[in-house]
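Here the complex is missing a single protein chain, while all its other protein chains stay put.
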Amino acid sequence: MNDTVESSGKRPGDPAYNFGYLDEQTKRMIRRGLLKAVAIPGYQVPFGSREMPLPCGWGTGGIQVTAAIIGPQDRLKVIDQGADDTTNAVSIRRFFARVTEVETTEETSAATIIQTRHRIPEADLRDDQVIVYQVPVPEPLRQLEPREAECRKIHAWSEYGIMHVGLYEDVARWGEIARTYDYPVMVNTRYLAAPSPIPKFDNPKMTGMAALQLFGAGREKRLYAIPPYTEVTSLDFEDHPFTVQRWGESCGLCGAGDSFLDEVILDDQGERLFVCSDSDHCRKRREEGHRGALAGHEEIRALEQADPA
Amino acid sequence: MYVAVKGGEAAISNAHAQLADERRGDRDVPELGVEQISGQLGLAVDRVMTEGSLYDRELAALAIKQAQGDMIEAIFLLRAYRTTLPRFGATEPIDTAGMTLVRRISATFKDLPGGQVLGATYDYTHRLLDFDLLEPDGDQPQAPETGPLDQAPAPRVVDLLNHEGLMETLGEPEEGFEPSDITRQPLRFPADRSARLQNLARGDEGFLLALGYSTQRGFGGTHPFAGEIRRGEVAIEIVPEELGFAIEIGDLDLTECEMINQFQGDEEHPPQFTRGYGLAFGGSERKAMAMALVDRSLRSEELGEEANHPAQNQEFVLYHSDNVEASGFVQHLKLPHYVDFQAELDLIRRLRGERDDDQAEAAE
Partner (left out) sequence: MTEGPLLRVDGLGHRFGRVVACDDIAFELFPGEVLGVVGESGSGKTTLLNCLAGRLQPTTGQVLYDMRATGLSDVYGLSEPERRLLMRTDWGFVTQNPRDALRMDISAGGNVGERLMVNGARNYGAIRNGATDWLERVELDTSRIDDRPATFSGGMQQRLQIAKTLVVQPRLVFMDEPTGGLDVSVQARLLDLLRGLVGDLGLSAIIVTHDLAVVRLLADRLMVMRHGQAVEQGLTDQVLDDPHHAYTQLLVSSVLQP
């Protein structure tokens, strides 16, 4: 391309770009932001977010975080809606393959960095892993208070009652708290945070997690973090405690009754099938011999033979 | 029958291939040259450079070619490329008084030193489609008769008004003041004027045009006059540490607009005109004018005016002016959201179920 890019030190990956696409100064800037975020769990740290080759709103925050922490020895897993093969997860994985040539994997237990959109994997994460969340709207108060300047005061002085007004309205209207994803949490009993649009089903996984949880919002230019083994509680009322979603069915492929299930419409008669959202979890269970109700079905068996996993 | 959603990788590769094919189009038609875009679609290139925040005609033309003419997509390409470029330093502030003018007009004076110079403008064209341009060699204009411009000195209108003390002066910045750079640090509120101007310069022309228009229609009026619009080349200079003096490193083709607005004044200060400022690359005149209107509008609070309208609301304007961010977030709705949607489906079904149960009970 040009001489100036050459001089920034080449490593594996596309020779036209620095390792991880971002230059080392930028990575340093992001890492400083992340350190601050880890030191103040749940607090949104503003950072000089860069324009990336993927659009804002499509994971640029998560991508910048991953780019700042990834090294040649890492193994990267990228999921969207719990699956590795959804289009944007593929796109992001290809991007990192191109600019780092780092090994990628679909196995949760084999990954050192997991970048995710909208789900936490079913498998327990370990203390040698990092999970990077893609965050569209980092401000949990946004719908109630559009002014950024006012939100900063609310966070600074813990005047979080206004969030409960929103929950009160839900209960008054629906008889229960109607938030089903991006359910607001208190981190380390101090900061109110948005967990990103993961289903509330996943919230309980956040508390006491052994892995480091990093959150990147590219368009809104904020970083935040939950250090390992931190207390994370979902907001509720004493008499309307936080509950998770439950399904009546289990996974049609592997029979799991306790994972988050995606609903798939089979035909125009409304026939439906429920499958594990976490594709790696489902595959592992099937390998271990678990079978769901539809597992004996011919088409599924044919599919399994074609399945590279 | 259920088919697992597999093959995302293959789908994407195929999509890219189709896109490349569509971009090239009919192979019997000659491929678009980057020089052609840069030379003959110059105003498109000007816009992409301005909102892409990168002054490089060739790269902007390449982006337009790669994006099949989708300007916001082209701007995105240029911005992403900009991220990879190392920052050497900053130039000295440019001095538009020293501009080599090719166009210079003022609506506030019939005539003024340096004169009214129309330059190449669409302003007085009749918007009639010229069917000659349909022919492959239909664009054969006569070379203009006037030679290089024998331009008399043309002091800026604001400087002329300054002599009389009629124009507000914003004073010299404090010792050690550094202008904001929102490409390095995120925008914080309240935003200072340097951050606002930078944001507006990179902002979407359509958005600023609409906001500027709204101020003219009563949503926060500032009674603007086009004090001066000038276009031409300005030299850019840096002061290398080793030399300690300024050296020229090139020229920028710029359009600058100074809007003159309603005058202020109070017990302590005599009335003066207030300013709105716009600056854009190349011939992006509409952008420079819209920017100047919005710049002034955002100063409402500082100037003690009621600030009730969208164009006067800093957070509203500055957060939504960036078309790359806006496009990303709007279009991200295309990404799979079925997990969150599943959660909503679940809730709605349950609520309906409870409602039906309640009604059934009531009926008994």
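Lettered A and B in written order, each chain numbered from 1.
Quick note on the criterion: contacts are C-beta pairs under 8 Å (C-beta built on N, C-alpha and C of every residue); 3 or more make two chains touch, one makes a residue touch a chain.
On a predicted model such as this, the values are computed, not experimentally measured, just so you know.
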item: Identified contact with the non-displayed chain, of A:24, A:127, A:159 or A:287; value: A:159
item: Which of A:32, A:98, A:179 or A:240 contacts the chain that the document leaves out; value: A:240
item: Chain not shown, touching residues in chain A; value: 153, 156-157, 159-162, 164-165, 168-169, 171-173, 237-240
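Keep in mind that, in the parts below, only the chains that are shown with their structure count from here on.
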item: Intercentroid distance (Cα basis), chain B paired with chain A, Å; value: 34
item: List of chain B residues in touch with chain A within their complex; value: 1-9, 11-12, 76, 79-80, 82-86, 183-190, 315, 319, 324-325, 327-332, 335-340, 342-347, 351, 354
item: In the complex, chain A residues that touch chain B; value: 4-5, 8, 17-18, 21-23, 26, 46-53, 55-58, 60, 80-83, 85-91, 94, 117-119, 136, 146-149, 174-175, 178, 180-182, 197-201, 219, 221-222, 245, 252, 260-264, 266-267, 273, 275, 277, 294, 299-300, 303, 306-307
